[in-house]
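Provided herewith is a single structure, encoded as structure tokens, for subsequent inquiry.
Here the complex is missing a single protein chain, while all its other protein chains stay put.
On to chain A.
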Amino acid sequence: MSALVAAVPAVLAEGGQTSGAEEALFWVLAPVMVLAALGLLFARKAVHAALSLIVVMISLAFMYVAQGAVFLGVVQVVVYTGAIMMLFLFVLMLVGVGSSDSLVETIRGQRWAGWIAALGLVAVLAGVLGTALYPESVGLEEANARSNPEGVAEVIFADHVFAMEVVGALLVTAALGALVLTHRRRLGPKRGQRELADLRVEGGHHLAPLPAPGVYARHNAMDVPALDPYGNPLESSVPRVLRVRGQEADAAEYAARIDRVLAGRAAKPDENPPPAADPAGQAVNAPDIADAVAGVDLEGETK
């Protein structure tokens, strides 16, 4: 891109005639832009549509630069692509990967109205294009005489400074309005880290992080409760989601199995190495990975 940016102005012909390089750039960018614009229309996922729009915007910025409007091209990327589209994407992202747009008509006859409007637009555009004249472009040299940003600055801040001020006042008012409208009065005192900690101690809740789940060796064993120093299962060590779904393993079975392993080892002290898994594991009604997977699938369906 940078090489192109360097190359394009150097080889542009004088007087607005497109040179070879600009034409080449156009014929590279135009199909990309058309494809991306079609992608914007036909993409099923909102994020894909947004991405297509970003491609169109960046290609448009290249075109601006090639036309001698360097400032406009770069600002197009900084403002529209970098800030505004990012905010759009920020919201769209929260929709999730799995979902795609529903194509159900929410307004009656919306699709037909859309087609008719589109046909009208095509007719108008075709008419404009068919009758358009392309006179020699004039004034680019003078406009960019000092440099492109300075020319833009002169137009905005000298020729149209009043309109600029009005727009500025409007934007400040809008920003203030947004602040006022979204402002909520705080109902209670603010609770900081300190206050929350005090509350936790006062309420007698768990002060330390919750214990981690118990067994790691068998499968991904997040469902097995850890044991406290006295051998009692700690319910809180199993993630709450699993507990709510009823996928928690029975700690008593695991504890009993540990007891059996210990007993077996006591009976045969010279057994070496100790068994990694309980040889009688099949007999115990212990949850296995297959059960866990099946359970997850079921829950996923119902969710």
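A few points about this structure:
We adopt the following convention: a residue touches a chain if its C-beta (ideal position, glycine included) is under 8 Å from a C-beta of that chain, and two chains touch if they have at least 3 such contacts; residues count from 1.
Rule of thumb we're sticking to: contacts and distances are computed from a predicted model.
For the chain that does not appear here, its UniProt entry gives the protein name "NADH-quinone oxidoreductase subunit H", which is one of "Acyl-CoA dehydrogenase", "NADH-quinone oxidoreductase subunit H", "Branched-chain amino acid ABC transporter substrate-binding protein" or "Gram-positive cocci surface proteins LPxTG domain-containing protein". From the set A:138, A:170 or A:201, the residue in touch with the chain omitted from the display is A:201, counting the whole complex.
Contact with the chain that does not appear here is found for just one residue of A:56, A:77 or A:249, A:77. Annotation for chain A: contacts to the undisplayed chain at residues 1-3, 5-7, 9-10, 12-14, 45, 47-48, 51, 54, 58, 61, 68, 70-71, 74-75, 77-78, 81-83, 86-87, 89-90, 93-94, 96-98, 140-141, 144-150, 198, 201-202, 204, 207, 228-232, 234-236.
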